[in-house]
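Here you go, one structure.
A single protein chain has been omitted from the complex, and every remaining protein chain is retained in its original position.
Chain nomenclature is as follows: A, B and C, assigned in order of appearance, with residue numbering initiated at 1 for each chain independently.
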Amino acid sequence: MTNQQLQDLINPWFENLAFTEEATEFLTVTVPKEKLHDLAEKLKSNSKTQFDYLFCETGMDWGEELGVIYHLRSTTHGHEMVVKVTTKDRTTANLDTVCDIWKTAELHEREIHDLFGIKFNNHPNMEVLILPPNWDGYPLRKDYVDEVNMIIR
Amino acid sequence: MSYFSEIYRGFKTLINGFRVTHKYFINARKEIVTVQYPEERPVIFDRFKGEVIMPHDENNEHACTGCQACEIACPNGSIEIIWDRVLNEETGKKKKTIDKHIYHLSMCTMCSQCIEACPTGAIIWGQEFEHSVTDRSELTKVLNNPGSKVRADVED
Amino acid sequence: MDYEAQIKKNQFRTEEYKINMGPQHPATHGVLRLNLTIDGEIIKRVEPDLGYIHRGIEKMCEYDSYPQIIHLTDRMDYLSSHNNNEAVALAIEKALEIEVSDRVKYIRTIVGELTRLASHQLWWGVMGMDLGALTSYFYGFRDREVINDIFEETCGARLTMNYSIPGGIRYDIHKNFVQRVKDFIVHFRSKLPEYDQLLTGNIIFEKRMKGVGILSKEDAISYGVSGPVARASGVKSDIRKIKPYSAFAVQDIDFKEPIYTEGDAYSRYKVRIDEMWESMRIIEQLVDNIPEGNIKEPTKAVIKLPKGEFYQRVETARGELGVYINSDGKKSPYRMKFRSPGFSNLSALEDMAVGSKLGDLVAMMATLDLVVPDIDR
Partner (left out) sequence: MDNKTYIEQLISFFSNDLGWGIWGDVTGWIVVAVVYLAFFAVTGLYLVLMERKVAGWIQLRHGPNRVGPWGLFQTIGDAIKLVTKELTGTAKADKFLYNLAPYFPIVAALISLSVFAFSKDLQAFDINIGLFFLTAVSSVGVIGILLGGWASNNKFALIGAMRSGVQVISYELSVGLSLLTMVLLTGSLQLSEIIEVQRTGGWLIYQGHIPAIIAFMIYMIAGTAETNRAPFDLIEAESELGAGYHTEYSGMKFAYFFLAEFINMFIIAAIAVTVFFGGWLSPFGITEGIEIEWLQAIFGVFWFVLKVGMIIVLMMFFRWTYPRLRIDQVLTLEWKYLLPLNLMNIVLMAIMVWAGFTLPWPF
């Protein structure tokens, strides 16, 4: 399925889906965070899309917003797309987990939780994975400062 | 019956593995691949990236103008250049010259950025690989020889 | 007296206990730490604890210029460092819309396949060692050494090669390169059957590997595993076939993607052995007809990527490496993410391991072929 066909298929499913396709090879859809889990579930279960392979889950810090980018592929149809979700809440950022849909997300979400401070609701084991338990701050956020270890030239 | 055939198959495969090790055991002298290091020297290829060096010619002159391109290009901050402006007697102009080209081998990741950035080819890769020292500070090297000068034909 | 309590008192009291496998443990190949919950010898729970070698490469990338990023990727999956370099270089080239010459593509592919071979040889050796057959380690390293010499002669380093750069490769191949590669193929074609003779057919080895750590196809897809682990479960996931890059996009190279359906440790082993044969076939097809051409396309002195998001995938020895660059038009990326194959493959470990024995866990980890700096980045 081409990106345009995918867009036409997915667009009517939910309201407020924002599609962008500039400077990237993938069809990109930005979804409101309340709809994330529903969309993800539908993307996987719908027989025409069948996005069953989450090959990349990226945490993002756009300055004001935090978010997660999901790169999806369908092993049966071979098409790919990107789902973005953002949250404006930087102090108690939380999003719905997708690890019940794609199991690999469990570890990826723990990593994102460590490095971006996004909490994933309904995640079975939301504990620190990479950082030491007493670490302060979220290292991959843009406003993170560590004057000792970060030398910025 | 499959019980016995399995035992037979097991023995056969075990002996099969035995044949490989036995072959090498018999040919032990010929097949040895390890290098007896301090006596036998390994072959070091010309492109081997051992450390950054600054070649000097017979007049104790190098090609470094002190432009600091390497210092900027280095991702790890392993190059520091201490430079000065010295009055050139012939032209009467003040010219940038290096006092010390300090190279921290301990921080270097051999990424080649400095060597590619150098406009005059003053630093190149050296093939030395025996870098182990007992004191970390010995890994901080000054690349230009004491009393060395910039070669006259090198342009900024 | 309470009858129930009396029974309880007289019975053996069994207890689950926790042991720490790693961060310093011979089978974790680095500093991976697994918190195991064990009942006797049966594994009940596996919790990976990462971060012992996390260097924050993704954060460092945000402050480095694009050419500087390349050498950091060497240090991720150090066993397929060239593939990592290639991935970043390809991503930058894609963003800048540079078309490199066919010569560069061919050389990149040959070196990439040699890297895969070297990685699989090391894996074979260490896997044998994990299972207790120490000799395989030395046989694997003997053959890997030949490849490392080829790399040293052409790229200047044995492990962290740092060979691909945005717009090409750093040096042209050495004049001995082609001959050495051919010699190596002849050498390794005679040695690879020995690998099979020593381990593959061995009854102990078969018993240790068959039916161990089964990952079903559905789970494999759901866990996002890639590379040999996915292929052993019957998932076609070879990026060289799905999204051809470098020489795979230029020439129609004849190679098979080995697919097994059992999903156990033994089929993961077989996939990698088959991949070694296939890699040799790929190299043989390419090494004789490397076309002439530029080894480096001119780039600006300071490389700035246009605004946008760029994603490039390559097939490393461990699976699918994705490079995600989010550029805001400056000389450093705004955000750089590496989708490392090891991280996704690790997520499948617990599912495989629960219910099996401690010795099986070692076999599973060996066939997952985890490289810890790749997981931690």
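For the reader, a short list of remarks on this structure follows.
Note that a contact is a pair of C-beta atoms (placed from the backbone, for glycine too) under 8 Å apart; a residue touches a chain by one contact, two chains touch by 3 or more.
Since this is a predicted model, take the numbers as computed values, not measurements.
Although it is not drawn, the missing chain touches B, C when the whole complex is taken into account. Here one chain is not drawn; of C:Gly132, C:Pro193 or C:Pro306, the residue touching it is C:Gly132.
Only one of the listed residues, C:Ile70, C:Leu198 or C:Met352, touches the absent chain: C:Leu198.
Of the listed residues C:Asp49, C:Glu315, C:Asp360 or C:Asp376, the one in contact with the hidden chain in the full complex is C:Asp360. In the complete complex, the hidden chain is touched by one of C:His25, C:Lys44, C:Lys217 or C:Arg281, namely C:His25. Residue positions on chain B in contact with the hidden chain: 7, 14, 17-18, 20-22, 24-25, 28, 31-34, 36, in rising order. Where chain C meets the omitted chain, the residues involved are 17, 19, 25-27, 41, 128-135, 137-139, 142, 198-199, 202, 204-205, 207-208, 357-362.
Here is the rule we use: only the chains that are shown with their structure count from here on.
With each centre defined as the average position of its C-alpha atoms, the distance from chain B to chain C rounds to 26 Å. Note: centroid distance chain A to chain C, computed from Cα atoms, is 24 Å.
Multi-chain contact residues of chain A (touching two or more other chains): 153.
Listed in rising order, the residues of chain C touching chain B in the complex are 64, 67-68, 70-72, 74-75, 135, 142, 145, 149, 152-157, 160, 162, 170-171, 174, 194, 197-199, 201-204, 206. Taken together, the chain B residues at the contact with chain C in this complex read 9-10, 13-14, 16-17, 19-21, 33, 43, 45, 47-49, 73, 75, 109-113, 125. On the side of chain A, the complex with chain C involves touching residues 22-26, 28, 52-56, 58-61, 69, 71, 75, 78, 82, 102-104, 106-108, 111, 114, 125, 129-132, 139-140, 150, 152-153.
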